[in-house]
Structures are given as C-alpha cells and as structure tokens.
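What follows is a short report on a single structure.
Yeah, one chain of the complex is gone here, protein chain that is, but the others are all in their spots.
Chains: A and B, in written order; residue numbering restarts at 1 for each.
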Amino acid sequence: MIVTILYYLLVAFVAFLVIRNLLKSREWQEEALYVVFLIPLLLRLLRLK
Amino acid sequence: MTRKFVIIVLGAALAVFAGLDFYRSRHLREPVVAGPGVARVKTLGDYFSKVKGTVNDCNVYILEGAQPGGAVLVLGGTHPEEPATRLVSWILAENGILEQGRLFVVCSANRSASTVTRPSGAYPDSFSIPTTWGGQTFRMGDRWSNPLDQWPDPEVYIHYPTGQNLAYMDGRNLNRTWPGRPGGTLTEKTTHAFMELIRTEKIDFVIDLHEAELQYPVISTIVAHPKGQDLAAMASMVLSGEEFKIGVESSPEALRGLSHREIGDHSDAFTLLFEAPEPFLDATRGRTDAKLLLEGKDDFVVRAGKRGLLFETIDKNGWPIDVRVGRHTSTILTVLDLWTLDHPDRGVILKNVPRYAEVIEKGTGAFLKDPASAESKTIHYE
Partner (left out) sequence: MSMPETAALVLGAMVAAYILAKILKVSTELSMLAAALVGAAVGGAGFPVRHIVEGAFTYLDICLIFITATLFMNLLKESGGVAFVIRRVLTRFHRRKALLFVMLALLLLIPGALTGAGSVTVLITGSLVATVLGYMNIPRARAAAIIFIIAGLSAAAPPVSLWAMLTAAGVNMPYVGFFLPLLVPCVLLALATIFILSRGAKPADLEAALRELPEAPPKMNWLKVAAPFALFFALILAGRMFPFGFPILGLPLMFAAAAVVTMLLSPVKIPFLDVAGRTVHQLLPLVGTLTCVGILVQIMTLTGARGLIAITVVTLPVTVVILTLFLTLPISEAVLMWGAAPVLGVPLVLLFNTINLNPIVALAGMSVIWPLGDAIPPTAIIGRLTVDTIGMKEPYGKFLKACLVPALLIILAGTLMVFFSKQLAFLTVL
C-alpha cells in the first residue's frame, strides 16, 4: 500500500520533470516526444489506466 | 511558442479522449439476471473479509437443489481475455436449475483483470453477443489483474508457499497465485478467498474454465488434479464418443500456482480445468478485433496450422464463440452427470442448461436474459 503510493509519487515526480523540460525545450521533435511520453504518466496519475 | 502550444493541446486532447474511453470501459456495467435456480447471491468478500469492498469482491451465484447433495464451484473469468468462460457462467447463472446439490457460479473470478486490456495487444474494449432483445455487451478483459489495482510488480514473482520463481507479471495472474495468501497481493487475497469458500461450503470439486491459443500445447482438454483424474478421463471418453474430441491431462507437479494443482493440494476438493481453442490469443493472428474474438477465423493461424505449428486443427470456419461456449457447457454437464453417478449422495444434478449442439444451433445469445424485462431484484452487476 505504502509502496504503491510511493510509485504514484515517483510517477508524479517524473511527470514534473518532463513538464519542466518540455517548457524549456526549443525543438519541436523533442517537444512532441515529451508530450507523447507524458500521456501515460498523467493517465496513470489520474488512475485512468 | 504557438508551435509548443499546439503540440501540448494535441497531446492533451489525445489524453482526454483516451482517458474517458478507458474510464468508460473500466466501469461498463454487465447485468446478470439471476435465474430461477439461484437461491442466494453472496459475494467473495463474505468468505474473506479483506476482499470485501475491493474490485475483486465478485458475485457468487448459489444454485440450490431441493434434494441435498454435493457442491461444485464453477469459475468463469479467471482470465477475462477468454470470453467463452464468462459467457458460460452467465448461462449457468441465468438458466441453470438444480435438482440435487449446490452449484456455485462465478462470472468474474478476477474482476480486476476484466477492467483492463493488454497494452500492445490491440484488444477491443468490449464485445457484444447478439440476442433477440438487442444484444448484450461485455467488457473485454486481460489475463492479468489491472495495474491500477495491484502495482508495482515484483522483480520476480515468488509463488506462495512453494517459493517457485515465476515471471514478474504472473503475480497478477489468478491462475498462478493459488492457493493464495491472506496477507498477500490483491490477486493472492482473491485466490485465498476462493480457498475459504471451497473450505466453508465443502466444495467437492472446482471447474476452472479457460480458453487458449492454438499454439499452446494444453488445449481442447481437461487438466485434472490426480484426485480428479478418473472423472476427467471418463468425461473425455464420453464427450469424444458422443459430441466432440476433448483430451485429458494430469496436472504437472512442477508447475505451481495453478488451480488444477494447488486447490487439490490444499483442500479436500480438486480441480478440473477446461481449455477451449481461442484463435484470438494466437501470436500469429492477423487483424485483431471483436470479430476475430467471436468468430475465431484467421488466415494466418490457418497457415500456422498447415505448417504443423499448432496443437489443435483450424480451417476457414474457425472456432466461433458458440462452439467454444458449447464445448464448455457440455463438458460441465457431462462431468456433473458422471460425478453424480459415482457419488449419488454427493450428487449435483443440473438442468435447463444447453449442450454443445443446442448452443451452436440457437446461438449463445438465446440463453442470455433481457435485464429490461426482468424483475429488478434479480439483476446483479458484474
């Protein structure tokens, strides 16, 4: 149970880093890739998948 | 800046639409109209409190005969990606009438696994069985419990109590976690709860329904614990002579966590596990959709068969769902008949359930009940 919560925190932290990098990025391919990778992270955080 | 904004908006739209879709299929309600044979409906949590209220607190339909006798548990949906198993349990719960003994029917043995489909598997999110009243829609599920209900996976899954090492994802496989563990994962708690049910209700034997890819060596067969070997062999003989070919295999001692091994080893009951062919699960399958799931026709699987790579035959007619459902209902009825013949005082006599030929002739949908025209207190949701 605690471990599961830690995993959601881990995913939240990674999502935060991805968003931070996404906002800093200056290259469209990189931005697109960040967005693609962000989708599963966010849907897991929202417990949708 | 605008470019970044557009990319983000596109991604967000993708996430929102997919997210809604996932939510809808995960919460799709499947009605069961409890038939005249159902005396009571309990839930799995009634047998083990730690499962109560969880996603795996599935319904247990208890059919009771006027004459006392034995008790049998039928598990549908151990692997919800094997739809015939769930349809058979629906038919039993909605139609079955018991003359002797008690029959416990479960439609969603691993309910969590019925709420998710496999990433990269391209499964449809649901499938519909045509009926005269417009059809009934079911959730398509997976082989493993939903990661939303059990996360993370271990680095290697270690089976309780033998300590055998198994693949990490099989910690979410209901047919690798028998006999379960009261303090374990959700999937282990679920099998433990079923063991409690088996012990409290004095179940004589368990029927665990499955379907398998044709490339899997254990197919079109009854896998039996040594305690049930004679019954399985007799059933195989009778069925192969009268209705369709079905083999019999004995549960290997080296494979742990399976129902046909552990239930027999850890209780007075034993298990017979039925496998029917499901081309949808084959790795060489072509286009993956609900049509393949229900019709079981696939040119690539046929080609694999011609190369001698399969353990069951397949031609252009495929393995339609009605054939697979019919194989299971007939096997159940035959096993119950043979058991009752041998153990008259522990007999279980089941009526009003269609056999193989009748399911194929009328279609599975003919045996599903319309919830709209049923009394509301007979409706239960899976």
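Definition applied: a contact is a pair of C-beta atoms (placed from the backbone, for glycine too) under 8 Å apart; a residue touches a chain by one contact, two chains touch by 3 or more.
Given the structure is predicted, the values throughout are model-derived calculations rather than measurements.
Participant: Which residue, B:99, B:125 or B:337, contacts the hidden chain when the whole complex is considered?
Facilitator: B:125
Participant: Can you work out which residue in B:40, B:245 or B:303 touches the chain that's missing from view?
Facilitator: Touches the omitted chain: B:303.
Participant: Specify the residue from the set B:160, B:178, B:319 or B:339 that touches the hidden chain.
Facilitator: B:160
Participant: Residue-wise, where is chain B in contact with the chain that is not depicted?
Facilitator: Interface with the chain not displayed, on the chain B side: 14-15, 17-19, 21-22, 117, 119-122, 125, 152-156, 158, 160-161, 163, 165-171, 181, 183-185, 215, 283-289, 298-300, 303-304, 307, 309.
Participant: So that we can see where the missing chain sits, which residues of chain A does it touch?
Facilitator: These residues of chain A touch the chain that is not shown: 2-3, 6-7, 10-11, 13-14, 17-18, 20-21, 29-30, 32-34, 36-37, 39-41, 43-44, 49.
Definition applied: only the chains that are shown with their structure count from here on.
Participant: Could you please specify the touching residues of chain A with respect to chain B in the complex?
Facilitator: Listed in rising order, the residues of chain A that touch chain B are 3-4, 7, 22-23, 25, 28, 31-32, 35-36, 38-39, 42-43, 46-49.
Participant: Going by the contact rule at the top, pick out the chain B residues touching chain A in the complex.
Facilitator: Per the stated touch rule, the residues are 3-4, 7-8, 10-11, 14-15, 18-19, 22-23, 116, 148, 151-152.
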